[in-house]
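One protein chain is absent from this view; the other protein chains keep their places.
On to chain A.
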Amino acid sequence: MASVHESLYFNPMMTNGVVHANVFGIKDWVSPYKISVLALLYEMSSSKITLPERRRLNKLILPLQQGPDLTLDQFLKTVEECCPQTAYAVKLRLHEMADGELKDMEYFFSTLPTPFTAFDSEAYKTSVVGLFMRHMLLAYNKLSFSQVYKLYKSLQHYYHSHFSKPGDSLPALAADDSDMDLTSTEDTVGDRADAPLLESELRSDNAPSRGPLSQKQAEYFLARQAYLLKNDENKALKPAALQEELNNMLKFNPDFAEAHYLNYLNSMRVQDIFLSAHSLLHYFDRLILSGNEGKSNGDEGYGRSLRYAALNLASLHCRFGHYQQADLALQEAIRIAQESNDHVCLQHCLSWLYTLEQMKGSESTVLTQDSVKMAAHFCLPYLGSLDIQSLVQQGAMQGKAAHKLMDALKDTEILHWKHSLSELIEISLAQTTSIWRMYGKSTMALQQAQLLLNMSSLEPVNFGVHQNNTEAFAVALCHLAELHAEQGLYNATSEIFQHLKDQFPPHTQHSKLWMLCDLKIQFERHMNNRKYHVAEPLVKAMSALNKTEGLYRKAIVLKALNRSTEAYSILQQLQAHCEKTKCTEIIIRVMLSTAELHWESSSFSTALPLLLQALALARQHHLQSLASETILHLAFTQLMLGIPEQALSVLHEAMEPLLAHGAVMDKGRAMLLAARCHMAVAGFRLKGRGPLDVHSAALAADSLNEAASYFSKLNCKERLRDVHYLQAQLYHSLGQTSQSNKSAMNFRLLDQELQSPAPPVFLQL
């Protein structure tokens, strides 16, 4: 029954059972638009045109010949810009044909100058124009009777659809200069010709064309969307809309393999594993076919796509975090590549292999080193320097000497600029930023981040889009946000986050970076203001993004809430875990937190070895900010142990880097600690009055003032209250009553505002 309604078509492109996937290979088919171009060429060769006009028209020829089909409106407008007279002539000629009869079109084709006879004209057989004309004539002559009639019908439709409603002609995609490499050599050409087209291009962004697209249009659409997906996802079509477009395209031409690939990319955007795997495999199934004919050397083209198919599958699984699956796919790719001696593919596989190892959290330095060597051997600069970059990253984690890392980065930098690998330049800058941040040199980090953000990309700007949605940008921006937050510039921070939110919407791949960063900053703020109940819910969100970080923050909150036993067990667990994964920064932080727990039970002496161990670790890995932090802890411990002189001398060591690079909070804490040490040295007691060492007391007063200024910058009232309390006591001891009263009043005001009792006599840093 059903068969009655089925179409009885057979595929003329099918030979030996294989439908040639690339039916687009045959590019020249006569279409109404092509006839218009022919008419233009005819007019140009037959009529007298002034020289400047002719020059402009000549520049137009190539884009018109190679671009996608335009509507008559656009076409005439473009020609009019160059030479109104010719445009009118073309219009007239088209009118003649469209309003006449079929014979008028036949007559037109027969009057075209034959490229084989016209030796002196532009239409000579080897010229660009001649070639085009020959193609067209050939294609036209091949048409059957009914096809000719159909062509004529469509020409009429083409012409009348323009003139019946000139107001709202269909938006069509504009000339695409990326695949017109011939024009790009003479840059001035495109500018003029494309100027009117850009407007229509903008319009077409919002209203993607319905219905079937011509080949060029389809190719242009795919290229454009793929480029946008890569470089600035927000400007590409929304996932659902793009999916609809692609479905539409595939419905009309199921053989268009590239559409499947774009489908894959699109599904990746929305994290749809099923559809993306399906599209990827479908794409390669199609590619395997088309690859077969292209390569002359037998099996090469075909096997090649097989290898890369397996490799792509590996990357897909990697992206979705299926490491075991990715591993299997990768092994398969490696095996096939080995069998066919494809070193380039093998090299790609190797890069993926160590990436995978890294993601799984195991040691991969050796692999990476091998990869660097191989890449150098096969002259693959991109992979080579990518390998070096990941080596540097691993080295930084393992505490390799800083100068070596920087040297390596500098060397790759030379390579990048030589080969214009702009993507890697960005990664390199972002990496330097991260490394400086890790070492605790905030100024350098700031400078590198700014450098990246202000750098103009080397990539040609296509479709009016700069590439700025790579991971490198996200990382740099996150660092920038954190650096600003450290200095208490919360407004700037929130602005940066707003930008990040726009640039990397929550569903995109790199959005997790800024989400975590945002949460961290909020958490810190709440902790500093002792709003533990607000900080607690953030922990859950953080653990969703990063387990280790979440666990650490949980321990901190628990500690702050005086649930020491739980906090202690988590810290122990975390330390064991991090020692396994070699996450030095967290290890040191955990040690510091553990030491703080010891303080709470007043066992200061037990905290000492822990702190010393942390200090050694921090120094070994050049982690300056953490080292300073450790020293602060150390000094505090010593103060509590009653050796303030010792504490002071230790503190001096940390003071300089802290003031230079530290966060405002750390600076304040350091000053407060220094003041307390000075007071202790001066022989100050909280209760009772004794003679004071005036010199030390003055130093203490200065430090307190400074600390107060830092804390007030952060608007950290809790700590400010402590400072005022100490100030009041100190001035009181020194007998400066008015100062003392003032500080006491400040204290009282803050105390009323905060409405929470101060913690027992400063058992914390």
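Miscellaneous remarks
Quick note on the criterion: contacts are C-beta pairs under 8 Å (C-beta built on N, C-alpha and C of every residue); 3 or more make two chains touch, one makes a residue touch a chain; residues count from 1.
As a working rule, contacts and distances are computed from a predicted model.
From the set "60S ribosome subunit biogenesis protein NIP7 homolog", "Cyclosome subunit 8", "Exostosin-like 1" or "BHLH domain-containing protein", the protein name that UniProt assigns to the chain left out of the figure is "Cyclosome subunit 8".
Among A:Glu332, A:Glu596 or A:Asp722, only A:Glu332 touches the chain that is left out of the view.
Of the candidate positions A:Ala277, A:Ala560 or A:Leu608, contact with the unshown chain belongs to A:Ala277.
Checked against the full complex, the candidates A:Ser47, A:Ser110 or A:Gln147 give a single residue touching the omitted chain, namely A:Gln147. Annotation for chain A: contacts to the undisplayed chain at residues 1-14, 16-19, 21, 23-24, 26, 29-31, 143-144, 146-147, 150-151, 154, 211-212, 214-215, 251-254, 277, 281-282, 285-286, 288-289, 292, 302, 306, 309-310, 313, 325, 328-329, 331-332, 335-336, 339.
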